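Everything on this sheet refers to the single structure shown next.
A protein chain is absent from this complex, but the other protein chains hold their places.
Which chain is which? They are A, B and C, in the order written, and residues in each are numbered from 1.
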Amino acid sequence: MRVALHLFASYADALGTRSLDVSLPDNAIVRDALEYVRALPGAQSLPPQPLVAVNAEYAPLDRPLKQGDEVALIPPVAGG
Amino acid sequence: MRVALHLFASYADALGTRSLDVSLPDNAIVRDALEYVRALPGAQSLPPQPLVAVNAEYAPLDRPLKQGDEVALIPPVAGG
Amino acid sequence: MIHVALVREPIDITRLIGRVASHQIGAIAAFLGTVRDVNEGRPVTGIEYSAYEEMAERELLAIAGEASRHSDVPCAVAIEHRLGELSLGDVSVAIVVSHPHRAAALHGCQYVIEELKVRVPIWKREHYADGTRAWVDNRGTHVTSEVIG
Partner (left out) sequence: MIHVALVREPIDITRLIGRVASHQIGAIAAFLGTVRDVNEGRPVTGIEYSAYEEMAERELLAIAGEASRHSDVPCAVAIEHRLGELSLGDVSVAIVVSHPHRAAALHGCQYVIEELKVRVPIWKREHYADGTRAWVDNRGTHVTSEVIG
């Protein structure tokens, strides 16, 4: 399946991109998307377990993904 | 001594006046001013122990008064 | 910065916020009291506020000072209370407190409204839809009730 990967703020700076279109195995879960990101150049500055959102909602690591999902890595927030 | 007595809101309505110039013994305390008010027509609707201010500050019943003091009876407040 | 005032014209919230704003603060907490169309089940048409003005200003200044000093860095505090005849929806009181950090601003603002409600010599007479009016205090007591002549 293909999912869209979104990066923001310091994570986007670290990886040098804000958006990636990635191919994952059909039974992939959130953890697999994270592993994919970890293998990218610049990913060593990410924390061990960044927060993830799927389709604009916070999601646990074991959440199954499906074709077309929007997966976002959420850096520590700073609103207010 | 002479002191000015001020009444407000429901107390002013009850006694039909907002201000009285009263004569008290030279060693008078706040309690004496209150007793004076209690003897006035209409005073029966006042609570047993109304709050009193002397010169715009809350004062205890045993506070000594002096010539020219401004004594106010403070109905239950309703600001906000 | 401390500002307190009893006013007879509508309270200008934007100007009040301007009084406590600065580049040194990061948080502004505000509270507005407004005239509601019902109180304890009775339809209200308006409220008349009066005060022992000299003392009310003095108490407001004291409360503002106390709120300001709760934190290591002082809060800026601005309070205005309206007097006279108010209509439904009118703002009767505005409290604005600023501080470098939000916890102190929020705490200061809440402190002022709670103290104001019990200490400041301001009174209100509610006017009801049935033509009567009554002095009402912050403990919920209807002191007197009368038909307007």
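A few points about this structure:
The rule we apply is simple: a residue touches a chain if its C-beta (ideal position, glycine included) is under 8 Å from a C-beta of that chain, and two chains touch if they have at least 3 such contacts.
In this text, all values refer to a predicted model and were calculated from it rather than measured experimentally.
Among the displayed chains, contact with the absent chain in the complete complex occurs for A, C.
By the touch definition given at the top, subunit C reaches the unshown chain through residues 13-14, 17, 21-38, 88-89, 100, 102, 105-106, 109-110, 113.
Of the residues in subunit A, those that touch the hidden partner chain are 6, 8-10, 13-14, 45, 53, 56-57, 72, 74-80.
Everything below uses one rule, namely that only the chains that are shown with their structure count from here on.
Subunit C has its Cα centroid 25 Å from the Cα centroid of subunit B. Spacing of subunit A relative to subunit B, judged by their CA centroids, is 73 angstrom.
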